[in-house]
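The structure is given below, and queries will be raised subsequently.
Every protein chain but one is kept in place in this view of the complex.
What follows is chain A.
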Amino acid sequence: MSQLRTRTRPARTHLARTHVARTAGTLALVAVVSLTACSTPAASPGVAGETVTIGTHTPLTGPAAAGYASISAAASAYFDYLNDQGGIHGRTIEYVVKDDAYNPATTQTVVRELVQEDGVLALVNGLGTPTHGSVVDYLNENGVPDLFVASGSPAWDDPEAYPWTFAFNADYVTEAKVLAHHAQETYDDAVFCVLGQDDDFGTDFTTGLTTVLGELASTQTYSVSNQDVTAQVGAMQAAGCTVNFLATVNGFTALALGTAAKMGYRAQWLSSSSGGDYPTLLGYLGEDVGPALLQGFVSTNYLPFSADDPWVELFRRVNDEYNDGAPFTGNTVYGMSVAYTFAEALARAGEDPTRESLVEALESGDVVGNGILPLQFSADSHKAFGGVGITMVDGGMQDYVGSAWTTDTGDGPVVAHDGEPVPLEDEGVPQP
């Protein structure tokens, strides 16, 4: 300051003098602001007096929107419900949803906007393996909690490389091992085959299958750019496959089943949870032929889905009241479960949550979620679910059969889980 003043000589023009005066004023202001900042604890980004701001990236437009746009809508609806109940620690949750059209380049832009302009506390449920993969380094370098990634890639469970990233979906390897185990126990003299997406999804899932079943009779792949799977289904038919696993998204599960039906090819189909949602599949196949094609269809799930489950009843109510009664699908349950789980983490993160306390709450293992298995986050593992349950379609209803199963992503055994699903408490409003 003194330096500035000595530079001001009387010979200077009026303009120069006001300029200097302004600079000095600004400097003083900065000094005052930083002083106050030092005297009170630094507020965490995204946490204000009455609100907590979080954000996500998800496809709302473009070809991928069809399958996923309903997830963030359901999550937003659940946050609205929570806010109407008074929020968490007296703060309402503001969920900023940014459209990335499933394009990794756009994901990078919108996530930077969320962090730098919207100043979010955390990124919650960023969707997609390739899209989220493009921002996971950025989020971890900047210490932004990256919670409940919407993808089954095992990559998100890597606390050493990505201490701020937490998975949500049961990973593809775990799912495949449980499905394979179920198939081995259930179908005698079966010929096992797989149709998988030609990316990490398909290869991780197939790895899980072969760990349990050994070599498969036929391994087929599809590429999302070609909506014609006749050649692949024909190959499975020719190879005499009787039990077919699917590492497919919902649309391609429907295509595979529809194509097989057209060709008069009957087989047992078992799908990953990513492509095994009955209401969504019915949407693709149509109400007239869908129920017949899907009878006996087996999939996995790790979230409440039985029609009489208290969680499902609550979600249906919230969906009607806060989501304009949008079609109630697996995506609805998924989005609301993510919202609930975040609210639970926030409730455990203390009265004045920070990015650090949020991660600590998750790593403490106190956040259990609402799945058929409790969440198993710890400091060493950022994997959300250690297992999945088996679902089957019967008479137009998809429901769990038998217990849940747990396993690891290596060659460990598949073990029946004897615990109960996490019960619904306090009307789905997490209490501190």
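The working rule: contacts are C-beta pairs under 8 Å (C-beta built on N, C-alpha and C of every residue); 3 or more make two chains touch, one makes a residue touch a chain; residues count from 1.
Criterion: contacts and distances are computed from a predicted model.
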What name does the UniProt record list for the absent chain among "Vitamin K epoxide reductase domain-containing protein", "Branched-chain amino acid ABC transporter permease", "Predicted Zn-dependent peptidase" or "Gas vesicle protein"? "Branched-chain amino acid ABC transporter permease"
Considering the complete complex, identify which of A:Gly234, A:Pro291 or A:Gly365 is in touch with the unshown chain. A:Gly234
Using the touch definition up top, pick the residue from A:Tyr222, A:Tyr278 or A:Phe385 that touches the left-out chain. A:Tyr222
Just one of A:Pro104, A:Pro163 or A:Gly283 touches the chain that is missing; which is it? A:Gly283
Interface with the unshown chain - residue positions in chain A: 61-63, 65-66, 69, 198, 220-223, 225-228, 230-232, 234-235, 238, 251, 254-255, 262-264, 283-286, 288
